[in-house]
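What you see is the complex with one protein chain gone and the rest in place.
Each chain carries a letter (A, B and C) given by its place in the written order, and its residues are counted from 1.
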């Protein structure tokens, strides 16, 4: 596939944005600037960015607890995301959702779910709407290797297949669910092998390679828009950091070796994309560095925005419960 | 495989027992002798009987709403089963369970579940106990083609596989869930094709052939006892009667053709087994007929037993709620 | 006015709403052939795209309805209360919570029609009356119609409501006949029953009975029977439990001084418990006698007809409760 220069640079920009957002989150979280947990996406940027690069604003995504990468990859705003982590009124959810529940309905980000597997049927529903209405939008569901064992996945893939829905299931196989290796919990070698049980294509992709993720997703999106039904894509990737901030009990190296971590870090998705971009003459090292620097700046501004945004007022507590309001008991 | 004469005749006896039990149930139900619904197993006898013939009394089974065949196949008593349908104190569950909830804990019948898919994790648990204790018993879960789409199935098969448990999943594919064809709801051609998604053997068996069912199950049971883990067996079969007694709205032929029904009726599992038995010289036509007649008699006696058994007393209402009783609020 | 059967009232509401708005669609198990009776004639009029038979995957299709509603559809999902356990995660984690969690961005006009089969020998796995649990969890509107007209009017309101609704369809009422006004006789040419407005079913002065779902008919019978003995019993039907019209009930208790609640749910943490607690807090000074809850016994639903009726509230139990409150 021949990828547009702009798209490559957009991917690079978004990947840097995620990386720098997450680095900042780790910094301000350890400085105690906000309290809730957060699950860094560092190391996995190519999966969400490659996948979302194949989508339009009118397409939908739904995600999970490891939640900052998906919305940024879909074009979400870092200022509203950061303000949400800070629990401020200018956050995406006015501070009500926090790290695990970013959403931006203006650009098809249906929201991240803290209950694993639980957003996948919801994504199926968006695709169902496309099918009923005869419209061309598609839907994309992110879930982890751990969540792939949830019953919700089985039901969702089966529904999508029998109804021939325009949805792409993206398994982010970072090989662990917290401390548990996927080899110990997934009965089959690759999650993507399960696609055959639903009569849909199952594609195993190098999740460190944004271009590979883009190409696989673009082709699945093409199928979906053409009415050829769902696909399952597994991006094989790795979480460079620990499972979550604020879950202090799990020490690095306790469930995976330093050697394994080091080896995977050598396959940093940003290095891989930059190498491709530079070697193909799409941009220079300096231009790549400038993109990185620009995102550092944006993240910095976003953090200032978050810090300066006010907290909600106690009287806001009852807002947003109901669309057609009722008296509170 | 060489099957023991006694085992063949035991299978024949149990199949006739189920057939005659169900015929009686249809008769007395339409005469208004009891009120609850019931789901006849007629046409599918070879599946449960063949499967259970491979088990010992110390092995466990769990089943579903189409619930009379499994316990009788496992060696359960027709008098207590019939009394249960009549809602009497001498029923298996003292009248508290009814048709959909037969159980006999004295011979490993863990109970039939009216919620579809829901007894399968329970059966996995019995197998887990065998694995933890290092004992040799196995567990067997019956479920329909419709129920195979439940998330519980995915989770159960995956758990059984990663823990290498001694369990056999038996899908009774009678091709319909109430009025819905399995081709419209199961995304893959055969439910047994899904076994590969759990790294276990998946065996498609002629569900009208009790011997074939026995052989497939016996070999899966052998694997399980040897510590080689779970299997999925799909018995392809057909429900000769309507989905349930007392569900009057669905008229015969509305969702399946008379021709289809007629064709399947030509493959009556009792004819097939008797043909095998007689042609192999295991027994004569007369001996087979005598077995049939004997079960008619037993079912008759069971019905008398049920009719003569008293109803529970209102004061029995609160019994059996708790093992370690508490004050009722 | 036409005499209409409860289940037909459901069918009328669905047809009218599907005609009115093409974003309304319906999904469920075996609905095309209307196995449970409420979805007759939908397939022929609205076609396969809008009348979906689902695989047995409650969690999956409950969630699919949510997703569709988020992007502009108005799904109606047919199910049974007892199958809702299988799909509980989608109902609670997504339907109830999404809007608030996303700061108001998500709007979910999804309706679950949950039949409550009980009283007919369906046993423990098919006889749930689970609305109290959904009262406890904020985010879902809880609708409990007690007659054909309300059934129709409340279901139509539910379809138009922008929040998730569960309509609990009391199976003991499935064959109930009642007057459902013809559309042409109504203002706006259609029957809409708004949420949060209790109905005064009988007026009275000696005691108030609040009935929930099928409990309303019991309460009305008790009122009629006790009238013969010169006891005047007011009967109130809240019609929706979320939102809840506590004012009508508090006013009634102010008048009568006595409160009995009849609720087919299990009695612990029931709707009856909640209503009793509201009155014990906000209507305490009106009360002249202990509140009486008459709800289902705290056991599972036994199959046998010899036991099952003893679980539920009935005319006898409610009458006794009214008399207890009058005597104390």
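Note that in this section contacts are C-beta pairs under 8 Å (C-beta built on N, C-alpha and C of every residue); 3 or more make two chains touch, one makes a residue touch a chain.
Quick caveat: nothing in here was measured; it's all calculated off a predicted structure.
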Partners of the unshown chain among those that are drawn: A, B, C
Residue touching the undisplayed chain, where the options are A:113, A:192, A:231 or A:292: A:113
Residue, one of B:72, B:128, B:147 or B:270, that touches the chain absent here: B:128
From A:147, A:188 or A:236, residue that would touch the chain that is not displayed: A:147
Chain B residues touching the omitted chain (full complex): 60, 62, 91-97, 101, 103-105, 110-111, 113, 115, 118-129, 131-133, 139, 151-152, 155-156, 158-159, 162-163, 319-324, 326-327, 329
Touching residues on chain C - with respect to the absent chain: 82, 85-86, 88-89, 91-93, 96-97, 100-101, 123-125, 130, 132-133, 135-139, 242, 265-266, 268-274, 276-277, 279-282, 284-285, 287, 289-293, 298-300, 302
Hidden partner chain, residues of chain A it touches: 34-37, 84, 87-88, 93, 95-101, 113-118, 146-147, 149-152, 177-180, 184-186, 247, 249-250, 254-255, 311-314, 316-318, 321, 328-329
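By our rule, only the chains that are shown with their structure count from here on.
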Separation of chain A from chain C, taking each centre as the mean of its C-alpha atoms, in whole Å: 40
Between chain B and chain C, centroid-to-centroid distance (C-alpha), Å: 36
Rounded Å distance between chain A and chain B, as computed from the means of their C-alpha atoms: 45
Multi-chain contact residues (two or more partners), chain C: 54-55, 57, 59-60
Chain A, residues touching no fewer than two other chains: 151-152, 155, 158, 162
